[in-house]
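Report on the following structure.
Shown here: the complex without one of its protein chains, the others still in place.
Chains: A, B and C, in written order; residue numbering restarts at 1 for each.
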Amino acid sequence: MDDIQNAVDERNWPIDQVGVSDLRHPIVVLDRDNRRQQTVAEVKMSVDLPHQFKGTHMSRFLEVLNEHSGEVTMRTLPRILRAIRGRLGAARAGIELTFPYFLERRAPVTGATGLMDYQCAFVGTAEEDSEDFVLAVRVPVNSLCPCSKAISDYGAHNQRGYVTMHVRTGRSADGKPHFIWIEELVSLAELAASAPVYPLLKRADERHVTMQAYDNPAFVEDVVRNVAVALRADARVDWFLVEAVHQESIHNHSVFARIRWERKGATRG
Amino acid sequence: MDDIQNAVDERNWPIDQVGVSDLRHPIVVLDRDNRRQQTVAEVKMSVDLPHQFKGTHMSRFLEVLNEHSGEVTMRTLPRILRAIRGRLGAARAGIELTFPYFLERRAPVTGATGLMDYQCAFVGTAEEDSEDFVLAVRVPVNSLCPCSKAISDYGAHNQRGYVTMHVRTGRSADGKPHFIWIEELVSLAELAASAPVYPLLKRADERHVTMQAYDNPAFVEDVVRNVAVALRADARVDWFLVEAVHQESIHNHSVFARIRWERKGATRG
Amino acid sequence: MDDIQNAVDERNWPIDQVGVSDLRHPIVVLDRDNRRQQTVAEVKMSVDLPHQFKGTHMSRFLEVLNEHSGEVTMRTLPRILRAIRGRLGAARAGIELTFPYFLERRAPVTGATGLMDYQCAFVGTAEEDSEDFVLAVRVPVNSLCPCSKAISDYGAHNQRGYVTMHVRTGRSADGKPHFIWIEELVSLAELAASAPVYPLLKRADERHVTMQAYDNPAFVEDVVRNVAVALRADARVDWFLVEAVHQESIHNHSVFARIRWERKGATRG
Partner (left out) sequence: MDDIQNAVDERNWPIDQVGVSDLRHPIVVLDRDNRRQQTVAEVKMSVDLPHQFKGTHMSRFLEVLNEHSGEVTMRTLPRILRAIRGRLGAARAGIELTFPYFLERRAPVTGATGLMDYQCAFVGTAEEDSEDFVLAVRVPVNSLCPCSKAISDYGAHNQRGYVTMHVRTGRSADGKPHFIWIEELVSLAELAASAPVYPLLKRADERHVTMQAYDNPAFVEDVVRNVAVALRADARVDWFLVEAVHQESIHNHSVFARIRWERKGATRG
């Protein structure tokens, strides 16, 4: 049978990314307590394609995924990217895994526990002599409007908001990549907003969270700035993009804010 | 060329519905002030298929849609359904049009105006001697939790909620179908919740809405019951399904409630 | 603190369903080979609410879910529903779990394996003396148009389609509920279409599937009828709703067909 993909292409256009997307696959991730968590990821995998080749051998992405989904963490991504580059004979490989990650959360007064889901992503690219990794975490929060509180005799509109952080870490003095846990970014986002969001609250907890939010009003601008202050203060972080979206409870639209930052002198890879 | 669709089918299975879906088309709807509003609908059209026919002539649905999208209202649906039945030689025809509908809303204190979008649907089916129409309207509202208010020293969690009403109307003494405006259902849902949601609020308006919500706490159960009371009291209404969903601002999940009701002695068609 | 939810309600409206939705939770399901598969479900849980009660204790749904997600199958649903009814003091309880289910699939020629995802749902309701369970499975398939093949000198448009089956089973002579595996419904849907869809195909497999589809053209009407014939012939099945949707590759819309059927004399619960 012809191998059409290996035919020569004469349009003289290299392709930046070519691969598979909209793919679901079970993966195992590690949590901070070193427990293995099984979840389901949406996967996107790609390589570059030099100008002289007509096509990519798409089935090879699936082979690599099947072989490596046993443990997917920021630590194992380099191995997966190396496997993609090798199997597809590519100079550059990329992968994006988006998945729900679950944490047991304890209600603030009664201590009642339940599981909360956080949408996360691992995004990695690798070339011969460089690697780049971004961890993304989306944290639901409560946001209470400072303006509404200030101008009203009582009450204040509040709503669910989502804080999404994309973070790239640097390397320590001895060359090892710094590592940040999803759990750390969750805490950081919750502190930046009016109150955390919980899976399970009993009445005493609901009272606590209601008043905590009222005591900590925060515009969408405040939330992104609070996150930015905290991430910049973390020496492990070289680059971040943070976005907050509040699903306004007095409107049928959202408000959002975003800050992008890069540490001076930071180098990728 | 063969007409495969007209071939005889021997599996002896009539098909309840067969047709086209995931189709977008511009339509014109009438508002209460008799103005024509242009919007964009997601369309689903179907017929039944007797057991002896192999296939449906799908392109004919598109022909009918092109000819009738100039005005789509509860009043013109019967004409469209008749056209589908005729063109496809079917005993039964169905159509669903889902579309955003815009109303100019005035802020409660300053009177500042803006356009609000309401997701609506016209759902109709017709046979030789019967017709059935359902109007669906989804209204965004503010909901403030009665429990949170009662147990907290100050504040109360509130959030955006959506009230979705499916309503079937009866006929008047002279046999004419009763008619309900989208605008009427919007008002009814807003009265059932803690406060309306607006496109544009200035500071004085925001103060008003904040306190209005605090003065009118409503569980998701309250909202559906309030809507149910109002719809049952409306003699035009023969059947309804109402659902409220509150996007809890202290959780990452929603709460919902639904009531379905039919007037005794109501007959369809 | 006041227990607002237990207050008396005087609007005199019982509520059909009230509960939590849009909730994600990890669950464990059993596959046909008796292996435990961890996946992530979207969960909806509800109870009825008699007219005299103002509100529901929503946090109790979460407590039940946390206690029972260790194994969720059609066999364990009755236990979960009983727990909901008990904990919330309700006459009727309902649950819907929607989740991706993975099967290892073998390519038809080379035998290369990979994991395929099938969107599934368990839907259960229970009252004092009755229980009702529906299993839903959505199967991606290839569909090749018989009309296009018949009228063209070469080629035929084909596309991805989805066959969704909702199935309710009856009870055997000794009163035990019949049981159907997800794997059985997957096979049945694939046989009804032009060709199965695979996670991983090498060139020899792609050749096989291409010709298999060309040899088995099927309208959306054929697919639902083929499934209907097979489900009716299965004595375990008391009721089904089957829908096929083909994402037409020559249009920007889909075509669909659906059949609903109930075995004569079948009784629920």
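Definition applied: a contact is a pair of C-beta atoms (placed from the backbone, for glycine too) under 8 Å apart; a residue touches a chain by one contact, two chains touch by 3 or more.
From a predicted model like this one, the values you see are computed outputs, not experimental measurements.
Residue-wise, the contact with the chain that is not shown comes from B:P100, picked out of B:P14, B:P78, B:P100 or B:P177. Looking at A:V20, A:V109 or A:A204, the residue that reaches the missing chain in the full complex is A:V20.
Among B:P26, B:P50 or B:G70, the one in contact with the hidden chain is B:P26. The omitted chain makes contact with chain A at the following residues, 1-2, 4-5, 9, 11, 13, 15-24, 44, 46, 49, 54-56, 58, 146-147, 150-151, 219-222, 224-226, 228-229, 245, 247, 252-260. Although one chain is not shown, part of chain B still touches it, namely residues 1, 3, 24-26, 37-40, 59, 62-63, 66, 100, 102, 112-115, 117, 199-204, 207. Interface with the hidden chain, as seen from chain C, comprises residues 116-117, 140, 142-145, 147-148, 151-160, 195, 197-199, 201, 203, 206-207, 209-211, 213-214, 247-253.
In this section, only the chains that are shown with their structure count from here on.
Of all residue numbers used at the contact between chain B and chain C, over half are used by both chains, marking a mostly same-residue interface. Averaging the CA coordinates per chain and comparing them to the mean over all protein CA atoms picks out C as nearest.
Between chain A and chain C the CA-based rotation angle works out to 180°, given as a multiple of 5.
Using the mean of the Cα atoms as each chain's centre, the chain most removed from chain B is A. Averaged C-alpha coordinates put the centre of chain A at 36 Å from the centre of chain B. Each chain gets one centre point, the mean of its Cα atoms, and the points for chain A and chain C are 30 Å apart. Chain centres here are Cα averages; for chain B and chain C they lie 26 Å apart. The set of chain A residues that touch two or more partner chains comprises 117, 199, 201, 203, 207.
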